[in-house]
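All protein chains but one are shown at their positions in the complex.
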Amino acid sequence: MSLEISQGTPVEISEERALTDSRRQMVLNMGPQHPSTHGVLRVILTMEGETIVGCDPVLGYLHRGVEKLGETHRYSQFVPWTDRTDYVAAPSNNLGYILAVERLCGIEAPERATYWRMIMGELARLASHLVWLGTHALDIGALSMSLYCFRERELILDIFETFCGARLTTNMMEMGGFSRPIPDNLPGMVRDFCNIFPEKQVEYESLLSANPIWLSRTRGVGVIEPDAAISMSLTGACLRGSGINYDVRKATPYLYYDRMDFEVPLGTRGDVYDRYLVRMEEMRQSISIIEQCLDQMPTDGPLSLTESPYVIPPHDSVMKTAEDMQRHFIWVIKGFSPPKGEVYQAIEHSKGELGYYVVSDGTPIPYRVRLRTPDFVNLQSLPYMAQGAALADVVALIGTIDIVLGSVDR
Amino acid sequence: MAEEQQTGGPADSPGRRIWATGHWGPTEPEEHPAVIAVRERFPDSFVDAVNFRDEMTIRVDRPALREIVLFLRDESSLRYNFLSDLTAVDMLRLRDNPRFDVVVQLYSIPRRQRLRVKAAFNDGDPVPSMTLLYEGANWLEREAYDMFGIVFEGHPDLRRMLLPDDWDEGHPLRKDYPLRGYREYVQPGFENPAPRVRSRFRRP
Amino acid sequence: MDANLLSSYIFAVVVLNVLLGLMAYMTYLERKLMAAMQDRVGPNRTGPVGLLQPIADGIKLLVKEDIIPKHADRRIFLLAPLLSFVLAPVAAAVIPFGDSITVFGHEVNLYVADINVAALYFLAIGSMGVYGIILGGYASANRYSLLGGLRSAAQVISYEIILGLSLVGVFILSGSLSLVEIVNQQSETLHLGPLQLPNWFILSQPLAFVIFLIAAVAETNRAPFDLPEAETELIGGFHTEYSGFRFSFFFLAEYISMIVISLFGATIFLGGTDGPIRDGVWWLALKAFIFLFFYIWLRTTVPRFRYDQLMGLAWKVLLPLVLINILLTGFIRLWGLGML
Partner (left out) sequence: MAAEVLVFNLLSGIAIVSAAAMIMMRNPVHSAIALVITFVNVAAVFIMLRAEFLAVVQIIVYTGAILVLILFVLMLVNPDELPDFHGARPMQQIFGFGLGIILLAEIAVAILTRTVVAEPGPWTEDGMAAVGGNVQAIGQVLYSGYVLPIQATALVLLAATIGALFLGRPDEDEEPTPSRRTVATISLAHTRGSDQDEIPALSSANIKHEAGDRDLIMARDADEFTSTPEDDQKGQQE
C-alpha cells in the first residue's frame, strides 16, 4: 500500500531558491511581546518586502505543564486547572473535563443540571466569541469593536458571577451536577441577556459586515481548502468556514444537544471573512439554544446526584446525617476512585473540538490527563495561510484562528 | 491494562446515558466494522480490541500503525479521515513492558464515528509518523516528542514544541520525571533554593 | 528693524504657542470624543472633567527616561524627532487667520507671511516632514521601525502627489497660489437665482475636496492610513524605540500637523475666515474643528488598510480621479461652462 501525501500541501520553496533569496529576505521576529499575537505567541516570519515567504510559530511561553499537574491532583482538584487553560471560556473547559470524568465513572447529572450546563457552555461560547470579535477587529484596526464587545461580555460575566461567584476562572461545575443552588434571579438574567444581545449583534455587523475596508482586509485572505482543513485537523469555525459540517454538538451530540433545534453555519469560500460570518451566525444559534434550554428545562428537580460515591454529598445532608458527613469526609480527604479505563470526551468548545483524554488506574488521581485543545491544533494552519500573505494579514490570520495562549501552551 | 478494565461503574441513574449515543459504533468488538476490517486485513498486526464506556479501542503492533491508520482513512466503508488527537501515555507504573502507548484518536466526518487506535512500544523504538496521512499530526507529534521523547519516524520537523529548544532536562510527562524538575532553582524571597519535590500528593 | 517684520515675528510666536496649546487639548478632545463614541467616560480624574489630563501627560512624557537603543544610529536617532517637531508648525506660517487688525496703532496682518507660492510652500514643508519618520525608523535599528519608515516613505510620496493634484483645480479657478488671495476670492457671495451661496471652493470642487480629505488623512498618518505606526502590526512603527520627550516630539508633531492641515483645508475649500455673520478667526476654528472631528470619527469607526491596498487606492483610484478633475476644471476655466 502506497503512502500518498495528503492534498493541500502548502507551497514549498526549493532550497536553491531559499539560498539565492536569503539576501533580499528579512527575518522578522513577531512576539512574544507583540500587541496582536494574543498573548505570548511568537512567530518567526521570513519576508520579502512585506510578503511572507516563511512562517514558524514558536510556542511554549505560557507552558505550565497542565497535563503533568493533572497527574498529581485528584480528579476534583483538577477542575480549577481547566479554567486556566482557555480562560476566556472557562465553563466550557470545566464542562469537557467533568463530562470526561463522569463518563469514566459511569454517572450522569440530573436533567436540570444538564440544561444549566448547556446554558453555561453556550454563554461561555458567546463570551469567547465576543472576545474574539473584539480583538480580531482591533487587530485589523477597528478600535471601537473591542469596547462594544467587552460591554456585552460584561453581562455574561455578571451571569457567571451570579451563578458561581467568579467571573473569569469560574470552576463552576462538579461531578454529578452542581453543588450550589441556582439563584432565583438567574433565569431572568439569562433571558434578559438573550433579549438584549441580538440587537447588539446587529450593531456589530453594521460596523463591520458591509464596511469596504473590513471586506478588503478579510475577503480572499487566509483561504483554507476543505481537504487541507480536514488534513490539518482543524475544528470549529476554521473547519466550518471551509464548508465542512463538523460541529461536535451536531455530529456526536453530548448533553442534550440532540434535543435542540439549531443549525450549523458553513462558509463557502474558506477565507477570513467566511470564518467571521460563521462565528457571527454561531452567536445567533447560541442565543437560540439558550432560549430553548430555558423553555425546556424542568423548573424543579435535583441539581446533583445524591447517592453516588463519585459525587460530593450536598451541603444540607452533610449537616444533617452522619452517613453523608462520613461520605463527605472521605470524598474530601481521599477523593474517589473511578474504575480502571480510559475515555476520550470531545465537546464543541467555542474554538473547536475540545477533547479530554483521561486514563484512570483505579486510584483517586488520574493516571494521565490529556487536553486536546482546539486552538493548539488550529494554529497549525497559520504557516499554511501565511504563505504569500502580507505582514498585515498575519495579524488578521492569528485573529481568525482565535487562539488563547493559555490553551495553546497549556 | 485491557484485561483489568471493568466494563462499567455502578449505575446511578436509569435510562439512556447522555454519553452512550453510539458515537463509537457498535459496542461489541466482534460487531464493529473497523475491528472486523482491521483484523481481516492485518491479522498479524492486530492485537485486540477493547470496549470501555462504549469507546472502541483497537490495539495494534507498532510497525504496522501507519498502514493500519492509512487503511482506516482510505477504506471507503470506514473513512476515518480526521485525526482528532495524537498523544502518548507513559505506562511505567501500570506494566513492565513495553513502556509507552501511542494513542491515535480518529474520527470519520462522513460516518460520524470515533475510533481509538493504540500501539505499544518501548523507549527508543521509532514510531511511524502520521504526518504523511494527516498534516495535523505535525504539531501533535512534536508535542509527544517534547513531552515523552518519542521519536516519530518520517516526521519532517521533529523539534521541541512547548519547551525551549535548548531544554536539557528530559521529557517532563514521563512518569519518572519529578513534578518540579530535576534542578534546584532559586526562589526569590527565600534563602534556600526550592527543594526537589516529587509531589505534594502521594499516591496511595 | 522693519515694524512690519517685527509684527510678523510676534505673530509667528503667538501662532506657535496657540498651536502648542491647541495640540495639548487636541489630545484631550480626541480622548473625550473617542470615549463618547465608544460608550465609556474618558479621562476624568485629573482636574475638573479631566481638563488637566494633557498637562499631566506632558509632565509624564518629559520626566520619563530617554532610552537610546544600543545599536541605534545615535546622531540620526536624536535628530529625527526634532526634525519632525520643528517642521510641523512651520507650515502654519502661510495660513491667513483673518484681515489685519490694529494693535497699538500698528496695523498687524493676521498671517505670518503672504508669499505668492504659499500653497506650494505648504506642500513642500509637508513633504519634508516625512524625513523625521523615515530617519527615526532607520536609526532605531529595529525592524519594525524600519518597516514603518519604509511604509511611510512610500505612503507619503504617493499621497503627496494626490494632495498636490487635488489642489490644482482650486489653483486653476483662483488663478493664484497665495492663500490670502484664495480666501479673498471665496469671501464673495454667489447668486444662483434665489439662492445665495458662499463662493467656497468646496461647491465648485467637490470631488477635489473629497480627495483632499482622504489624502490629508493619509498625509498625517492617521487611521485608517496609520500604517507607519500601526500598533497591531508594527507595534509602534517608527517610534517603537522612542521614549520620553523624544517620543512626545513625534506625538506633538503628529497632532500639530493634523491641526495645521485642518486649517489649510478649511482655508482652501471652506472659505477660511469667511462666515455668514461677522467674518473672523472663529469661523476658521469652527471649520478646522469639523475636519478634526472627522479625523477622530474615522479613527473610531474604520479598520486599517493593508499596505498594498493603500498604494492601490492612491495610484489606481485617486490619481485617475484627480487627473479627471483637473481636466474638467481646465475645460471649465477655458470655456466658462456652467456657473463660472
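Order of writing sets the labels: A, B and C. Residues in every chain begin at 1.
In this text, a contact is a pair of C-beta atoms (placed from the backbone, for glycine too) under 8 Å apart; a residue touches a chain by one contact, two chains touch by 3 or more.
Bear in mind that the values here come from a model prediction, so they are computed numbers and not experimental data.
Asker: Where does the absent chain touch, in terms of which shown chains it meets?
Answerer: A, B, C
Asker: From the list C:Phe85, C:Tyr138, C:Phe225 or C:Phe305, pick the residue that touches the absent chain.
Answerer: Result: among the candidates, C:Tyr138 touches the missing chain.
Asker: For the chain left off this view, which of C:Asp57, C:Glu160 or C:Asp226 is in contact with it?
Answerer: Of all options in C:Asp57, C:Glu160 or C:Asp226, contact with the hidden chain holds for C:Glu160.
Asker: Of the residues listed, A:Asp56, A:Glu154, A:Glu225 or A:Glu291, which one is in contact with the missing chain?
Answerer: Touches the omitted chain: A:Glu225.
Asker: For a quick check of understanding: of C:Leu177, C:Ile202 or C:Leu284, which residue touches the chain that isn't displayed?
Answerer: For the chain that is not drawn, the touching residue is C:Leu177.
Asker: Touch as defined at the start, partner being the missing chain; which of C:Phe11, C:Phe97 or C:Tyr121 qualifies?
Answerer: Missing-chain contact among the listed residues: C:Tyr121.
Asker: Residue-wise, where is subunit A in contact with the chain that is not depicted?
Answerer: Touch set of subunit A with respect to the missing chain: 11, 13-14, 17, 48, 51, 53, 205, 209-210, 215, 219-221, 223, 225-226, 242-247, 250-251, 263-271, 273-274, 277-278, 281, 387-389.
Asker: Considering the whole complex, not just the chains shown, which residues of subunit C touch the missing one?
Answerer: 73, 75-76, 79, 115-117, 120-121, 123-124, 126-128, 130-131, 134-135, 137-138, 146, 149-150, 153-154, 156-157, 160, 164, 177
Asker: Name every residue on subunit B in touch with the hidden partner chain.
Answerer: Residues touching the hidden chain, for subunit B, are 76-77, 79, 109-110, 112.
Basically, only the chains that are shown with their structure count from here on.
Asker: Trace the shortest chain of touching neighbours from subunit B to subunit C and give its length in steps.
Answerer: 2
Asker: Counting only C-beta pairs in contact, which chains form the busiest pair?
Answerer: A-B
Asker: Compared with subunit B, which chain's mean CA position is the farthest off?
Answerer: Checked the centroid distances; the maximum from subunit B is C.
Asker: Using Cα averages as centroids, what's the distance between subunit B and subunit C in whole Å?
Answerer: Once rounded, the distance between the two centres reads 63 Å.
Asker: I'd like to verify one number: the distance from the centre of subunit A to the centre of subunit C, where each centre is the average of its C-alpha atoms, in whole angstrom.
Answerer: Centres of subunit A and subunit C (C-alpha means) sit 46 Å apart.
Asker: Which of the residues in subunit A come into contact with subunit B in the complex?
Answerer: 1, 3, 5-6, 8-9, 59-60, 63, 65, 67-69, 71-74, 99, 102-108, 110, 114, 176, 228, 230-234, 244-246, 251-256, 258, 305, 307-310, 334, 338-346, 353, 355, 357, 359, 361-365, 367-368, 370, 372, 376-377, 379-380, 409-410
Asker: For the complex, give me every residue of subunit A touching subunit C.
Answerer: 26, 28-29, 34-36, 50, 137-144, 147-148, 151, 207-208, 211, 213-214, 216-217, 390-395
Asker: Subunit A touches which residues of subunit B in the complex?
Answerer: Contacts found on subunit B: 1, 4-6, 8-13, 17-19, 21, 23, 52-53, 55, 57, 66-67, 70-71, 81-85, 87, 89-90, 93-94, 103, 105, 109, 112, 114, 116, 132-140, 143, 147, 160-164, 172-173, 175, 177, 179, 199-201, 203-204.
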